[in-house]
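Only a part of the assembly is drawn; its chains keep their places, and the rest are absent.
In order of appearance the chains are A and B, and numbering begins at 1 in each one.
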Amino acid sequence: MNQIAESEVETQIETDTEAYTESLTAPFARVNDEWFSELPDDLYIPPEAFAIMLERFEGPLDFLLYLVKKNGLDLVKLDIAPIATQYLNYISLMQQLDIELAGDYLVMAALLADLKSRLLLPAPKSLTVEDDPRQSLLARLEEYARIKQGAAQLNDQLVEGRDVFAVTVGVSHVLPDDAEPEIVRFDAEILQLAMRAMLSRPRVVEHRIIAEEVPLEDRIIAVRHAIQHGKSIRFDHLLVRSQGRMGIVVTFMAILELLRQQEIEIVNDGLKDDLQNNTHQNATLLTIRGRTHAA
Amino acid sequence: MIDTAHALRILEAVLFASETPVSILVLRQAFEDEYDTQPDQKITNAQIESWLNQLSAKLIDSALELTKTASGYRIQVRPEYARIVNRLWPERPIRLSQALLETLSVIAYRQPVTRADIEQLRGVTVNSQILRTLFDRQWIAEDGFRPVAGRPALLVTTKHFLDAFGLQSLEQLPELQEMNDIIHDLSEKKSE
């Protein structure tokens, strides 16, 4: 697969992904929507390798930079949609392979999904440069690339304590063991206080948000399915119990996504209810309906 | 007249004993303490700099060198001999992870910045451990806050940071690429 020109990701897929798709035990999100109809181009990497690959990156922006460089895209032409597509595909694939993803990657996925859906919309007549969602992503990528380069330059400096060692020599005479006790006295209590402060300090734990396997595209399909033929449905009826909190968040993201794509409309935004009178019985919840004119 | 050999030894005593880089002001102070009987014989900065040059020359045949950083002069083991130190005390040399370098780079090049700025720029949550390490090394400090909700602290780099990276001022930070170069670099096709 590597021989295939990188820029042909959009078209190369049909040929040898069928077998791979079938080999996946989890159902691959293969829908008519263009951004899930293709697979990343380095597909035959085992899941562990994906995880290791991801560890090489400093986060979603770094990963995006890699994709940009790998594909040699023309950023002057704001050729950013294919990168967003690839990114989303990788994330979706990793989720299906049960690879834990830091929350930051999911945030970026939501942002890119949003960007892509906005690009699908007919451009408003008064689109300014600042309004172009690609422009702001590009600006972030550039700024990150610059900072990354700054980091490399800092790393190239001769750093004291790593590349050079500052010299300090003692001044005082070496005291013999039987020297007079030092005049300065300290309260031994301060040692105990220091020890207490140190030991009661919370242990530093690296927080990694573990993504449950709730791919955004799955939820989009589910919502689409639920609102077929203009049916209206309450938000809680869209949820799958086993998907937990992440399911709620991703389902909500899916709704936002479909709203943007004008496939659905809101029947009730669930905001009118007085909080104090709100009981489980008569709670008003966000309710949506499929737009009949949507494809 | 001050004996040059003696002057160099005064510089040595002060520079070698100091835990931090020594400013020319402090060096002058050392001489004034020593020669306070002749107030007419003021020692100039130029005179001290000339002695520093001679001290530097005196060190040429050693594993040490005199270097100038933001807060003054410091004597250090030359990089080519640092390898011996690294090997002997493998736990000693500080390690700079990519995440730490990037965080530091944001603060150094974009200061003052808030924690949220760093997160926005790097696209990842700021690791508290990294900030703590940077504070612990005194490479960064808080300097006021941004007058918005939550009053987030503004982070800046310190003189210690410049000292550690062998810089005399922030102006000496290596320049960042121009926007156009970045786009060009990013858009360059992979050669394979």
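Operating definition for what follows: contacts are C-beta pairs under 8 Å (C-beta built on N, C-alpha and C of every residue); 3 or more make two chains touch, one makes a residue touch a chain.
What you are looking at is a predicted structure, and each value in this text was computed from that prediction instead of being measured.
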### Message
From the single copies of each chain shown, work out the full complex composition and give it as a label formula.
### Response
A x1, B x2
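What we mean here is this: only the chains that are shown with their structure count from here on.
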### Query
What whole-number Å value describes the gap between the mean CA coordinates of subunit A and subunit B?
36
### Residues of subunit B touching subunit A in the complex
16-19, 21, 64, 67, 74-79, 82, 85, 92-96, 98-99, 101-102, 104-106, 108-110, 120-125, 127-129, 132, 163-167, 173-174, 176-177, 179, 182-183, 185-190
### Query
Which residues, counting only subunit A, touch subunit B once they are in their complex?
6, 58-62, 65, 68-70, 72-76, 102-104, 108, 140-171, 204, 206-207
